[in-house]
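As you look at this complex, bear in mind that one protein chain is not there, while each of the others sits in place.
Note that the chains take the letters A and B in the order they are written out, and that residue 1 is the start of every chain.
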Amino acid sequence: MIADKKNIDLIDSSGNKAAKAITVENIVKTYTVKKTVVDALKGISFAVEKGEIFGIIGPDGAGKTSLFRILTTLLLADSGKATVDGYDVVKDYKAIRNRVGYMPGKFSLYQDLSIQENLEFFATIFNTSIEENYDMIKEIYQQIEPFKTRKAGQLSGGMKQKLALCCALIHKPSVLFLDEPTTGVDAVSRKEFWEMLHQLKLQGITILVSTPYMDEAGLCDRVALIQKGVILSINTPKGITGEFGKPLWSVKANEMFHLMNSIKADPEVESCYPFGQYHHVVFKSQENVKEKLERIAREGNYTGFEVHAIEPNIEDCFMALMNTHNP
Amino acid sequence: MENSNKNNSVTNSSPIKDGSKVITAKELTKRFGDFTAVDKISFEVEKGEIFGFLGANGAGKTTAMRMLCGLSMPTSGSATVAGYDVYNQNELIKKNIGYMSQKFSLYEDLTIRENIKLYAGIYGLSDARIKEKTAQLLEELHMQGEEKTLVRALPLGWKQKLAFSIAIVHDPAIVFLDEPTGGVDPITRREFWTLIYQASEKGITVFVTTHYMDEAEYCNRVSIMVDGRMDALDSPANLMKTYSAKSMDDVFLQLARKAVRVE
Partner (left out) sequence: MGIRTTNKENMYRSPLGAGGNQFLIFVKKECLHIWRDKRTLFILIVMPVVQILLYGFALTNEVKNAKIAIFDQSRDEATMVISDRIAASRYFDLIKNVHSYKDVEATFREGKIRLAVVFPLGFRNDLLHTNHAQIQLIADATDPNTANMLTNYATAIINDYQQSITQNQQLPYSIKTQVRMLYNPELKGAYSFVPGVMALVLMLVCAMMTSISIVREKEIGTMEVILVSPLKPFRIIIAKTIPYLMVSMLNIASILLLSVYVLDVPIAGSLGLLIAESVLFTITSLSVGILISNTAKTQQNAQFTSLMSLFLPTLLFSGFLFPVENMPLPLQVISNIVPAKWYYIIVKSVMIKGLGFTAIWKETLILMGMTMVLLGISIKNFKIRLA
């Protein structure tokens, strides 16, 4: 605790290369919806280094959007402190508004304006022009430039996303906030989008990005897994899977659904979740686990049975963490 | 009209037997003016099968699904769903299918019980049957004691599960799921898939679209649409073998990247 405190003081006073792009300390946010109080954020803390791609990974209702709105000064937290680029989100909201780029979750641009008109509008309200910061968006904009007179409403999902990113980047923000940019977008566009983010990282922009897709965690430098307003873990993707702690087994048979029921029925089994064509199984104690699984398969007459020891992925970790947090 | 004759012999009530085809589509096509949204797709789905229906945005999934649900008239080709012809028996099709979309059709301002009763009533279940079904459904979902809760107050995962159970409250031959699991946590997502497996065990065919590629792997067979065509159709394992891919994600990317048209 003491070490942490010291660290933060040091950042505040110096503002040198050690300074963080984003700091969040004990942020609490509650809403009252129809007389019931909803805890959106239950005192979360983290820090994002400059030039990092930091992922906020969690399902709907985890508090991701509230967090983004607090950091982009659109919402006031009930308590806690947060800074963006060294500025306080409450006191210095004007300074922050000048230096961040923001793509809200449901952001859909002006459907009746063309690509160029949309971009020109956002450039101008951020006090700049397309020409002035053309370098910044060049890589992305070139892909949609051939269609620049087309209305945003007539673009495909992937193209819309590229335009939205251009609009968020046009004023050379130092920190980019992307709230669920890949939700509802097909796998091809999602992949392209992440490639663009890695290009941007090379230009030194700090990126805070949220997503409900666990498989995107691996594309971030560091991630925070968040669930019901609580951060379950903060680490590099490798670090998170390294924290899993228990051997993980992947099993397969031709009768997958029955196999799962049989495995779950075994009192020795801690968890069994379907994962694509396999089930991922964790045991409470680790002796002779492989034999136990093979016995289950034999007793149930399962055909085509396979069992492998595997490395956990982020989703395995997320579910394990969910279980320890809400047993 | 010719194409509808073939199956007329089996169009009386409950025409589907075990191992028989719940969906057959032959060169099914839908054109809007010059634009061919769905281009001669042919496939069959068996009773109790979990059938994944993938494709990039704009590949023609929604249009194809609408035709199969009897909501949109094909331009050419033939198809039967639950044994009924999509051209002239769409009322019978609607009675024998369930449908759940991402924006579930639950009424937020009604309670759980009221929602169940409403949909059971819409599908013409008798009062006794509704009562029985309601009790069974609440038990399966572990929602006993919550039946008077407004749907609005439920967590997203609960709503999803409830919406699915309601979509099959009338024991349809087939249930269409249009991106049913967006945004929920991984555990709830798996609980949801458990429900899908249970339905499939009961003999209900599940026809599902999803953006999650790992979910595609839960399906017995997966089809991938590209530019209105059905470019791939096989079990996930075979698809990965055919395309020498490590995951369904890879398979999908290889196929979808060939797409030339934009939405």
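Rule of thumb we're sticking to: contacts are C-beta pairs under 8 Å (C-beta built on N, C-alpha and C of every residue); 3 or more make two chains touch, one makes a residue touch a chain.
Note that this is a predicted model, so its numbers are computed, not measured.
Participant: Give me the visible chains that the unshown chain touches, in label order.
Facilitator: A
Participant: Out of A:Ser79, A:Gln111, A:Ser285 or A:Asn326, which touches the unshown chain?
Facilitator: Only one of A:Ser79, A:Gln111, A:Ser285 or A:Asn326 touches the chain omitted from view, namely A:Gln111.
Participant: Please identify which residue in A:Val28, A:Leu75 or A:Ile310 touches the non-displayed chain.
Facilitator: A:Leu75
Participant: For subunit A, which residues lie in contact with the unshown chain of the complex?
Facilitator: Considering the whole complex, subunit A reaches the absent chain at 31, 69, 72-76, 93-94, 97-98, 100, 102-113, 117, 120-122, 124-127, 129-132, 134, 138, 142, 145, 148, 167-168.
To be clear about the criterion, only the chains that are shown with their structure count from here on.
Participant: Which part of subunit A faces subunit B closely enough to touch in the complex?
Facilitator: Answer in residue numbers: 34, 36, 58-62, 155-159, 183-189, 191, 212-215, 227, 256-257, 260, 273-277, 315, 318-319, 322-323.
Participant: Report the residues of subunit B in contact with subunit A in the complex, numbered from low to high.
Facilitator: Of all residues in subunit B, those touching subunit A are 55-58, 152-153, 155-156, 182-188, 190, 193-194, 197-198, 200-201, 211-214, 216-218, 236-237, 247-249, 252-253, 256-257, 259, 262-263.
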